[in-house]
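All protein chains but one are shown in place.
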Amino acid sequence: MNEEQQMLLDSAQRYLRDTYDFNSRRDMANSEQYISTTHWQAFAEMGWLAMPFGEQHGGLGFGMEEVALLSEEFGKHLVLEPMLESTVVAGSVLTYPGVAVESSHIDALVSGEKIYALAHQEPDTTADIDNLSAHAQHVANGLKITGNKAYISAGAVTDYFIVTAKLEGQLALFLVPKDAEGLTVTRYKTYDGRSAANLAFDMELPFSSLMARGDLARSAFMTMRDRAILGASAEALGAMQAALDTTVDYTRQRVQFGKPLSSFQALQHRMANMLIQIELCRSLVGAACRALDAGSEDARRLTLAAKVKVTSTARKVTQEAIQLHGGIATTDEYVVGHYFKRVTALESWVCSREDALVDFIRLTDAA
Amino acid sequence: MNEEQQMLLDSAQRYLRDTYDFNSRRDMANSEQYISTTHWQAFAEMGWLAMPFGEQHGGLGFGMEEVALLSEEFGKHLVLEPMLESTVVAGSVLTYPGVAVESSHIDALVSGEKIYALAHQEPDTTADIDNLSAHAQHVANGLKITGNKAYISAGAVTDYFIVTAKLEGQLALFLVPKDAEGLTVTRYKTYDGRSAANLAFDMELPFSSLMARGDLARSAFMTMRDRAILGASAEALGAMQAALDTTVDYTRQRVQFGKPLSSFQALQHRMANMLIQIELCRSLVGAACRALDAGSEDARRLTLAAKVKVTSTARKVTQEAIQLHGGIATTDEYVVGHYFKRVTALESWVCSREDALVDFIRLTDAA
Amino acid sequence: MTDYAAFRLEVRQFLEASLTPELRRAGKLTTSVFSDFESSMAWQRILHAKGWAAPDWPEEYGGPGWDIHQRYIFQEECKLANAPSIIAMGIQMLGPLLMKYGTEAQKTEIIPRILSGDDVWCQGYSEPGAGSDLASLKTTAERDGDHYRVNGTKIWTSLAQHSNKIFCLVRTNKDVKPQAGISFLLMDIDLPGITIDPIVSLDGQVEQCQVFFEDVEVPVTNLVGDENDGWSVAKSLLEFERGGHNFTIDIKKQLGKVRDQALRIRGRGGRPKLEDPVFRTQLAEAEIEAMALEQTELRIKGSFAAGGNPGALSSLVKAVGTELSQQFNELSVDAVGRAITPYFPEGLDPHFEGETPVPDYATTTMAEYINNRSATIYGGTAEVQRNIIAKQILKL
Partner (left out) sequence: MTDYAAFRLEVRQFLEASLTPELRRAGKLTTSVFSDFESSMAWQRILHAKGWAAPDWPEEYGGPGWDIHQRYIFQEECKLANAPSIIAMGIQMLGPLLMKYGTEAQKTEIIPRILSGDDVWCQGYSEPGAGSDLASLKTTAERDGDHYRVNGTKIWTSLAQHSNKIFCLVRTNKDVKPQAGISFLLMDIDLPGITIDPIVSLDGQVEQCQVFFEDVEVPVTNLVGDENDGWSVAKSLLEFERGGHNFTIDIKKQLGKVRDQALRIRGRGGRPKLEDPVFRTQLAEAEIEAMALEQTELRIKGSFAAGGNPGALSSLVKAVGTELSQQFNELSVDAVGRAITPYFPEGLDPHFEGETPVPDYATTTMAEYINNRSATIYGGTAEVQRNIIAKQILKL
């Protein structure tokens, strides 16, 4: 780890340890607010919302490796604020070379003033990029777009949606403000304590809201997806590591049949298996981030592999964490079940395990 | 279990316990003989080779339930003689209503005088019934059939092969003596201590060697396959039960780190898992046999389910048996690895797990 | 011989006529072993009027006198018709236990009120710090004349907030081996000194409670079985709990649900997820496991019917049934994908009539997935079941 990375990690660990204890987080998740503006402002001030942007955008020019470092800490603390959604995912699209967007948007994103999120998933489908129902067509003064989007992570606090739709048979990306005429936003909470929204729209937009189309849109989307996958994988890695650590602590303290649970060999082997699987994930996520930052040829394949491996492992590890705890882990007031809920929500965010696996096979067989 | 079944089981257990100890079996497997004619004759005398045949064939009129009882005992003792191949599989075809075969063949089979075996599998393929390369055509005085068959279980001791081939685009079944002109039989041993053969043929056969074709051939084949699956599943059940029993005994006696292995909880749980899986298999095999004997509508679906479940379980259980033993189980002189080798050979005999699963899905979705 | 087809038809017609749309909705919206409380009780009253509230009970106590197959058919039809679940603590647990261990007075006073639903019972077994090690429980009952004075706390007490009665395991003798000093005690839940703290579960709902006892006075006539003999009473109850359930019925229901979900979700290429060969294969493998479980349950039923005792086989069925049920939860999660995420508890209320952000077929998926993680914890953890198998069947 280089010095800059160490500084980032230290400051994240310090801030989260001091301000983001589980009970405050739980109160926030149970409140009518979706996120803490205090935290969000602090994130902006610490430069976390500017991390991956180039200096021309006031950013720090960090790569996925640094995003992953921070995401992993967010995973450990179950951070509710949408850094991944806005900074990493939306930010990746807004700053993709060739994508048409006013620089004021990037300023608003980097400063934390506005929140941006991807609106791609449609109801009753998996996230397949090639089968969108939402569609756009040219009209007199711009474009008319019609369709539905669902389960948009951070959707309840989003100011601008990056909406995918078909335009003349091609993928197109639109930037749509939450208060656009013809747009209905249904906001709600999610099981992992965050917010989301569904969109229904039949709206006319100015031509300037079309950010990209065709090959450009597609490659911006795919680059965004890689980053979303790795950000989510790193967050899941943090969550599962924390779930294991909590389990190890708990079994050391908990006495049953006259001995600490941790002394039962069957449980020791299960915790050893959890550790083994987590370490394998850590290796893949790290390698994929470095490959992405270096622009390596195998970056996407490593990214997809990380998605597949992390998704299964996070599911299994957090399930095991609950099982090894017993009843306590099934309550809202104990942390470990929240890791389970969070990694479950991450499973299908932007890209499902199944989609990743199919694309992995496609890339492998094409090589 | 009814009285007849109890008698059958008692006599099988007595005979095998008294004459079929592991060391004699091992000597036979390592000898240049493939099977023991003494045992084979004894099997005939005890009526085992006549079991599933009707009284008109001098048989006992037993169903799959009784075949399974005996097969399970054969599995426990790793019996080398081809009761399943000749009596159950070939016998099922020869006595299928409408199949054209001289009754002297059935007499020869029931008396143990001749051995019959299915020659269906082709090189470089799985056992898919719809993709045979072997083909037959009408010639002046009969039929000419050309092709290759491979890995025919019991093939080195077989007197008559039941050969599958395409005749005018349809499945056809031929009865071919081992010394037919134009037939080359390559005989060899198999890893499970038994024999097999490959066939290469380009031969002219009399018209009487065509036993069935078209729908009749197909339904005779499928009925045979059901019986082969259940016989093999019952044998695998016996083998894995014996592997577990051996493991339980061994871990009780073996001391490591000052305690019997059986007192380590991690190992206890693994043996409990072995038992659980074996019992699930036992339930399915029993139900499938009863359904087949009763001619129930769900018989084939249960049979395919049993194949899928038993195949995975037998693999896993015998692997675990080796692992829990340690080094000793990797030697030829210790029994437990032979169960592993036997169930591995059974995995793909007549029907693979994959084929069974695909057919299961087809039947399920058609319902 | 009983005409089972006719019986099934009779049950089906009764359910058709008796299950209101609200009750069916309550059944459909069930996300754990308990349905909406009011709906469950309403359904129990309807069943009671028909004489079917306690299918497993002998006729002398108001059971319908059905054989084991009829009971299975009844359960299966109820499940298929989306009837709400009947709360188990009274009818499944305490009732049979009183029939075996209760005094005449207990039998005549308590059992009819269980059947009618006039009393709602909850179970006080587990304690914080005890878990699978039930024998280490610490709640004490000290004899004081014709009363016990009870102090301590019980946890994971399901539906205590809706119950008027509680049965508990309490320690009546500290000077003997842990298992030897335990007694089985019945209490009114509104006795002075009892307080109830609801526990919010991971799905955000309250189903369980912690119950505190502070100098609670309970008449000694409320003892079930002999003083200090509560362990054998409790063990028989654990066996009811473990063996009394037909996992196959629930799992078949889950299977149907996953199939339906996978038909409704469009996967890659816009085709139904069910047509994806990898998903279809996983589902088939799970279905085969369900068939193996079903045949094992039938074996056990056959052994019961023949007067045998399945013993530790019920541990096997508990272990397999709960884990397989969890596997189906995962297949559901895989099938519906992102539609699991909305947290919209209003939508789980059978009386709610508004719009929800989540489609019908996925309304309960996440809550079921979350809640069913408990299935391998309560009633003897998955690990305890394996210990039992290792000890009792393998003799390790």
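Note that the chains take the letters A, B and C in the order they are written out, and that residue 1 is the start of every chain.
Heads up, the rule we're going with is that a residue touches a chain if its C-beta (ideal position, glycine included) is under 8 Å from a C-beta of that chain, and two chains touch if they have at least 3 such contacts.
Worth saying up front: this structure is predicted, and the values here are computed from it rather than measured.
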Contact residue for the chain not shown (choose from B:S92, B:Q121 or B:S262): B:Q121
Option touching the unshown chain, where A:H57, A:K166, A:R194 or A:K309 are the choices: A:K309
Residue among C:S116, C:N173 or C:T281 touching the omitted chain: C:T281
Subunit B, residues in touch with the chain not shown (by the definition above): 121, 123-128, 130-131, 150-151, 153, 186, 188-192, 196, 198, 254-257, 266-267, 315, 319, 322-323, 326-327, 329-333, 337-338, 340-341, 344-345, 347-349, 352, 354-355, 358
Those residues of subunit A which, in the complete complex, touch the missing chain: 248, 251-252, 262-263, 265, 268-269, 271-273, 275-276, 279-281, 283-284, 286-287, 302, 305, 308-309, 357, 360-361, 364
Residues of subunit C (touch criterion as defined above) contacting the omitted chain: 277-278, 281
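As a working rule, only the chains that are shown with their structure count from here on.
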Pair joined by the larger number of C-beta contacts - B-C, A-C: A-C
Subunit B-subunit C separation of Cα centroids, rounded to whole Å: 43
Separation of subunit A from subunit C, taking each centre as the mean of its C-alpha atoms, in whole Å: 37
Subunit B: positions in contact with at least two other chains: 265, 268-269
Multi-chain contact residues (two or more partners), subunit C: 383, 386
